[in-house]
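With one protein chain removed, the remaining protein chains of the complex are shown where they sit.
Our next item is chain A:
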Amino acid sequence: MGDFFAELGRYLGSANNRSQFFGDLLDHVYLSLVPLVLGLVIAVLAGWLGHRFASARSVLLVVSNLLYTIPSLALFVVIPGIIGSKILDSVNVIVALTVYTAALLVRPVLDALDAVPPHVVAAATAIGYKPARRFLSVELPLSVPVLAAGVRVASVSNISLVSVGALIGTGGLGVLFTDGFQREYFSPIVVGIVATLLLALIVDLVLVQLRDVLTPWDRVATTAGAK
């Protein structure tokens, strides 16, 4: 154990290793959060369709279930064949994780929109909101609490899945795992695991803050004891 910490100290002591680590960390943040945003936008659009048209709803649920079933490595390597990118291009990971995020969030978006009380929608319509504006300024904000739970799951899953991209040569903290494995060297692997967990935790805390900022009425209701 003492040996291990000495080795870890040596690893972290090298400026070279540190700069590589921070580069990998930045790649990781980029590769996991861009798909989170893109996937959320797609899921909200799809959810809007599914909420309005009953026939679109069942198709969406079947397709999103099926897409979510595809194993990560399989999706990563098939994307180049579909969109014509290079096998080692990091855009493959972004597209694949966007697909997963959207597939994961379709159901929460639908559930969240269903949970908006009909009388609120009716009131908004009655005071003159057009459907598009009503969706953006009434229905979507009200569905944030349910939606936020789904986004948190998706962010953890994305942050953990980006590492698999190292197998197809894209960046991120996964590089530390392949690197450590090839050199039979524990330090980069442990650093990579701990950094991934911390990143997931920090992003989760930020998302919780963001949810609270976006739902001020929830706080009022809690302090007023109405909940």
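We take it that contacts are C-beta pairs under 8 Å (C-beta built on N, C-alpha and C of every residue); 3 or more make two chains touch, one makes a residue touch a chain; residues count from 1.
Just so it is clear, contacts and distances are computed from a predicted model.
Q: Consult the UniProt record of the chain that does not appear here and report its protein name from "Conserved putative membrane protein", "histidine kinase", "DNA polymerase IV" or "Branched-chain amino acid ABC transporter permease".
A: According to UniProt, the chain not displayed is called "Conserved putative membrane protein".
Q: Which of A:Leu45, A:Val59, A:Ala74 or A:Leu136 touches the chain that is not shown?
A: A:Ala74
Q: Touch as defined at the start, partner being the missing chain; which of A:Asn17, A:Ser85 or A:Ser160 qualifies?
A: A:Ser160
Q: Residues of chain A in contact with the chain that isn't shown?
A: Here the touching residues of chain A are 65-66, 68-75, 77-78, 81, 87, 107, 156-157, 159-164, 166-168, 173-174, 176-178, 180-181, 184, 186, 189-190, 192-193, 196-197, 200-201.
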